[in-house]
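The other protein chains are all here in position, but one chain of the complex has been omitted.
Let's turn to chain A:
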Amino acid sequence: MLKSTAAALVLATILPASAFAECVEVTQGNITVSAAWSRATIGTERPAVFYVTIRNDGGSDERLVGIETPVADMPMLHESVMENGAARMSHVDQIVIAPIDAVSLEPGGYHGMLMDLQTELVEGTTFPVTLLFEKSGPVTIDTAVLPLRAREAACEEAL
């Protein structure tokens, strides 16, 4: 009894800490990519989503011009736009990250839309996404598949 209580206490201390561990972070040149996450899918019928934070430590604009991933044949950059209380998605050609600034692809704004899904995204797994930058080139990051109900990254992003 005492042992299991002690074990539970240890778990109670470790679990929240690990759930909010620092995000996986990939730096290439002036660009740092972090907090890449997606939501679990049911099958492959519906498009999945890709969220990430991009920091530009350089002295000039950087542009995200596309994304690639083995889990989807048609990944695209999208933006949810609100007009008079109605939501619409539109395709974006590029996302500009100003110097010494960060841009988040996050719920309700910019996001990657992963269409023609090749595999179900299973909670607790990861999959690679390559971000294509105009100057810094391709940067690949492991993307965490969170529960369908997730509302934000499960880690502290490097803003």
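Points worth noting:
Simple rule for what comes next: a contact is a pair of C-beta atoms (placed from the backbone, for glycine too) under 8 Å apart; a residue touches a chain by one contact, two chains touch by 3 or more; residues count from 1.
Throughout what follows, contacts and distances are computed from a predicted model.
Per its UniProt record, the hidden chain corresponds to "Protein SCO1/2" from the list "Molybdopterin synthase catalytic subunit", "Protein SCO1/2", "Rare lipoprotein A (RlpA)-like double-psi beta-barrel" or "ABC transporter permease".
Only one of A:A36, A:M76, A:I95 or A:A153 touches the chain withheld from this view, namely A:M76. Residues of chain A in touch with the missing chain: 39-40, 42-43, 45-49, 76, 78, 80, 82-83, 85-89, 91, 107-108, 111, 113-116, 148-151.
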